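Omission of a single protein chain aside, the complex is shown with its protein chains in their original locations.
Take a look at subunit A:
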């Protein structure tokens, strides 16, 4: 069980309003990702839900129960921290046992749960070591283990993968997603990495300066970003946002076209330009195209290997069906 409702929750630090009143519902069993640039209040929002910060207004309900004034331990939530926050003077087993010990659980039940968690997370081989002797990925698993033994109503993850190297991050991302499909517990995951958000989430919450910009499934956000900010934030490489005359032709302030929705030809097309840098990834090729006659440089993504050098002339043609149009306020025009 883990349905979390935020009702006009706000947070102020002194005079500064970090989070203006916002409403959000997280359904039981959902994997929700809070994503946004640094300082957008996503971690603060998570800490409000966890109870590590006091709310300045509004109400937090967990499974219909008002949890606004509850201490963190009573909310039945488990948190995985960015620094893992393992207890360095305790072995892995004692680390995982700590929340159970604090809850005064009988030894046998503790042992059963710890062994179960260790099996799920492949911790068995180093259960008697200390955190200092573990690698980053192993520490991460211990931190998750410490969260799952409590069998919480919901898991809270605060940028848990940002201290891992790229290869490990992809692996842990998969493991967390698999864990979610196995446990079917509500998970709230904070990240600034939109790739993590897109790959893991059932529902993404895009935040900027404490405001919710859009809530939706990854593909909803990809296909129909509600405003310029979401359009620019979701998708990699970034969407090309074009202002000025070209946008005027479509009767709006800004038009957006994703790099993968532009076709490239050496001979004919809508916009003529010159290739600046090209990045060959093997599976894809990214071109940064200058001198297109538009105010902005364009990024283009082409599948597979394309032979084209810096300085070559290219013609770009956007896929008109996939053009996004935004009005003066930056809102989407359908």
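Keep this in mind: contacts are C-beta pairs under 8 Å (C-beta built on N, C-alpha and C of every residue); 3 or more make two chains touch, one makes a residue touch a chain; residues count from 1.
Note that in this section contacts and distances are computed from a predicted model.
Asks: Which of the following is the UniProt-recorded protein name of the chain this complex doesn't show: "Sugar ABC transporter permease", "Esterase", "ATP-grasp ribosomal peptide maturase" or "Manganese transport system membrane protein MntC"?
Replies: Missing chain, per its UniProt entry: "Sugar ABC transporter permease".
Asks: Touch as defined at the start, partner being the missing chain; which of A:12, A:89 or A:184 qualifies?
Replies: Of the listed residues, the one touching the omitted chain is A:89.
Asks: For the full complex, which residue in A:26, A:62 or A:79 touches the chain that was left out?
Replies: A:79
Asks: Go through subunit A and note every residue touching the omitted chain.
Replies: The list for subunit A reads 50, 52, 71-73, 77-79, 81-83, 85-87, 89, 98-99, 102-103, 146, 150.
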